[in-house]
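Step one of this worksheet: look at the structure below.
Removed: one protein chain of the complex. Kept in place: all other protein chains.
On to chain A.
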Amino acid sequence: MAEVEETLKRIQTHKGVIGTMVVNAEGIPIRTTLDNSTTVQYAGLLHQLTMKARSTVRDIDPQNDLTFLRIRSKKHEIMVAPDKEYLLIVIQNPCE
């Protein structure tokens, strides 16, 4: 248990990371380092997107599964790692 906490802490303190959040299977944020409104927004939107991405991958080949989803935008990069029950979202500013 402590390991995960540590890992999350490390991610949070990593260079360029703006925020992290853990969202459950229904799109409700469990843990976050950002403010409430932003979290809720991110959680809802990314949850849907992840579901869609996952169903796309699996529809093409049911033996396949989504490992992670990266959305790179002008300002920063959103990384989503889906799990069976949870979704881990990290927003990082890749330093360039």
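Convention: a residue touches a chain if its C-beta (ideal position, glycine included) is under 8 Å from a C-beta of that chain, and two chains touch if they have at least 3 such contacts; residues count from 1.
Here, contacts and distances are computed from a predicted model.
According to its UniProt record, the chain left out of view corresponds to "Dynein axonemal intermediate chain 1 isoform X1" among "Hemoglobin subunit rho", "VNG2A protein", "2-oxoisovalerate dehydrogenase subunit beta, mitochondrial" or "Dynein axonemal intermediate chain 1 isoform X1". Interface residues of chain A facing the missing partner chain: 1, 3-5, 7-8, 10-11, 14-17, 20, 22, 24, 30-31, 55, 58-59, 62-63, 67-68, 70, 77, 79, 81-88, 90, 92, 94-95.
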